[in-house]
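Removed from the display is one protein chain of the complex; every other protein chain stays in position.
This part shows chain A:
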Amino acid sequence: MIRIGLRDARSHFRRFAMSIIAIALGVAFVVGSFCFREMMNNQVSEMMATNSDHDVYVRGSDEVTDDDSSDGGSSDTGQSDSGATEYNTISIDLTDAISKVDGVEDASVTYSVSGVVLVDANGDAVATMGSPTMATGFSADHPWRSATFTSGTYPTADDEIALHSFAAEKSGLKVGDKAKVVYSDGPKDVTVTGIFATDATQAGAIVIGVTPSVAKHYSDLTNDEPDKTGRIGVYGSANGGKPLTDAQQTELADRINAALPADAHAHAITGDAYRDEATKSTQDALGFVQPLILIFAVIALFVGSFIIANTFSMIVRESMRGYALLRSIGASPMQVFSTVIVQAVLLGLVGSGLGIGLGWGMVELIVAVMAYMGTPLSGAIAPSATDMIAGLIVGLVVTLVGASLPARRAAFAPPIQAMNETVNPEKPVAPRGVAGAVLCVLGAATWLWTARIALADGDPTSIDALNRFAAWTGTGWPLGVGAGLLVIGVIMLGPALVGPAGVVLGWIPSHVFPVTGRLASRNLARSKRRTANTAAALFVGIAIVSCLGVVASSAKASVASIVDTGLKADFAVFSASSGQIPEGAEQAIRDVDGLKSVSANRFILGAKFDGERVQGMTFAAQDTLFTDVFAPEAKAGNADEALRGGQLVVGQTIAEDRGWNVGDKVRVTTENTVVDEDATAKAQADYQASIQAQIATLQTQLQRQTAARDIAGAQDTAAKIQQVTDDAKNVDPASFVKTKTVKVDKELTVGAIISNNVYRTCVIMNDELGDELGTKQTMFTTMMYLVAEPGQDVNDLQERLKDAVKSYYVVSVMNRDEYKSTMSSMVDQILLILYALLALSIVIAIFGIVNTLALSVSERTREIGLLRAIGTSRGQVRGMLGIEAAIISVFGTLLGLAVGVAAGVVIRAVYASQGLEVLSIPWDQIGAFLILSILVGLIASVSPASRALKQPVLDAVSSE
């Protein structure tokens, strides 16, 4: 029997091609997603081992939970929601205590500044593909163990840098070259002192080594608490400069813990433990990639399984007489079953094998492309044995599932029935349809509920229990559950919809092509399950893509509407480096001719409201903000008057968060480190007094020596006097500067609450208040809005503005359209990936339709022959099959669009408060999908139609 199966497989091999491709694609996605995840994980842990290579980390001992950000919080603040547990910050002074612990080689805080720009010798900024450029502080005293200098050495002065090998390669800089580094306060001339390599690639990031003091300086500028840090890294000395073993790390951590003061709220953990934790949270953050790929794997395998079912149905149909013969000469049903299953196993093995290779190749390709684009990754790619076995099992199981029904049919059909070519009528689809409809209704209701929660101001219903339930679930869960219910519901409902859909969608074709159109739309209703399953592949793909399409389009429209409706200024000025616009750049812009007004928003660091920081940004602006820059959308109060009148203007999200209403009094406190004039003067005076005392002592000595005619001694003393005087002259006055912390405490009134998208998470006050609350050091300009003088050529003006800030590299001047497109271009990039996925699901869907039609054609051989005999032309047969395929494809697309667009609308509603203010449904895109789906159907019908026409009419109709 197995021999028969193998022979059959060989003779059917050509027909298996499509099934093999489908299985291979599905398995490729599965294996590829595993490979990709593993590669990313490897990359992350390699980078972790290199970039966080301390033996022991000291960090806060108390977990910090952010109560305010439970609802997703604001994304504007740039806080990364990595999902990792956060701990309290600790004092940097602890380094002294830790350094004294036995076995500690070095304890230091590693400061890193991101958002800097490296400018090469030609004056061009070194660009990356989205990876950051960052300056990291290290020195001979506080080294970075994983970095080894290949040439040169550590930077020792503020104007010296070392470059990571990748940065050196990208910039073409060598040791001794002059370059520029653009920090938040402007470009600085630097000299390259060394080039270092690290074990792991930095995934395309440009890493610049600077002295720890430079790194700390710039890092403090954006830090609310400069004397606090998240963690202190400790290198142990036990292994003579080599990383400690796990046991040594534990021992060292224990010793450090014993030495840490009890009131420091600090705790030492081993480097390995820290890295595991950090690696895991980064991997979790990247974890979304795999499910996304797996969704498409599921689509491919789903289609694959019924392509296989269809293929085997065809084979079984054609071999029925053979099976009947086998049965009548005494073969058991099991033996007939096995002849079919043997073929399935063979097919599954071949398909899975190809798929594993394909998946591996795909990831290799992705890595190669990313390296080419400037993001080298060194994580290993090769799939592990488990991945391969998983892929193989998935492929085999799907094949066997697909083949088992036809095989059963082959095995259990009574020999006589098998001899006759009768098509068993389909099982009724109504029960399944009812179940599907119930699921759909539940899903839709869940979504309505979600939208209600999201859109409600306060409680979604008047029933308390429901409100508590809503608060408990939030919006994420109902959104996901609703989507799941709807997708499963629609797939179940599908067969019941085929009949009506055939009538509705067939209406146009049956009027344009009376005969073929009618035949086509009725043919679809013959095997409703098959038609629905074929359409389901397209349904899922289109649903995902159209949902994201709506979200993306709404995001674009929301940004555009900010600009179109609110923005009055002609230009916006941003800085890429930590959001700070250097003072020089600000001045340069103010100096440009042709500007009517310039508004600068100054960020106030560390402002606390009633003792707590807000989840957002506090900034000071000119009185003209709401008249010249953005028209306020006030929810309550008059924003313009409030700003001018020295009251707070609060964004809606913050106001809701904190429960503030117009008229509420809020206590605003800031802590600023300022130069303590008195203390500085006293320090200087003390120093001068001590110098004078020294000189006086020396002069007395000199007089004595002169009197004693001790010429040598007198000369020596005179030189000493000279020395002391010179030292006093050369001493750095900065070393006497004493600072103190000044607390400012003001009670302010909430004057207005505004819902402008850009200001939703902002607290705004006027410059006067800002100056009282902040200092020059703690306030910096983040944004500027410029209004041109009437009659100015805006393009020309923009050129002049760009020239003015050119030397600052990081400052960009955008006109209204560019301002809009900053968001759009990012969205477009996401859409590009989506379209790639769409293309893939279309390819898979085409396979499905081709296969379904091929099966349908093979079932209808005689009918098509009959049609030909009574005068149907070849074109009409092609047309009929084309219309059938197009209806299947449009059917799937319409279902997908309906569910996908609805999902997009709900998601938009849920995230309305996070910036998706405007709903925009991309109708042109939807139209394009529909037209595309018609084309897809027509293309898919070509090959089955050719097969149908190849069959001689005579074969089809002759009775033997």
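One rule holds for everything that comes next: a contact is a pair of C-beta atoms (placed from the backbone, for glycine too) under 8 Å apart; a residue touches a chain by one contact, two chains touch by 3 or more; residues count from 1.
By definition in this document, contacts and distances are computed from a predicted model.
Engineer: Leaving aside the chains you can see, what is the UniProt protein name of the one that's missing? Options: "ABC transporter ATP-binding protein", "Fluoride-specific ion channel FluC", "Methionine/alanine importer small subunit" or "Ion-translocating oxidoreductase complex subunit G".
Structural biologist: "ABC transporter ATP-binding protein"
Engineer: I'm checking contacts with the chain that's been left out. Which of A:Leu867, A:Val910 or A:Val936 qualifies?
Structural biologist: Checking each option in A:Leu867, A:Val910 or A:Val936, the one touching the absent chain turns out to be A:Leu867.
Engineer: Among A:Pro514, A:Gly645, A:Gly663 or A:Gly927, choose the residue that contacts the chain missing from this document, as touch is defined above.
Structural biologist: A:Pro514
Engineer: Pick out the residues on chain A that sit against the missing chain.
Structural biologist: 514-515, 518-519, 522-523, 525-526, 862-863, 866-874, 876, 952-954, 957-959
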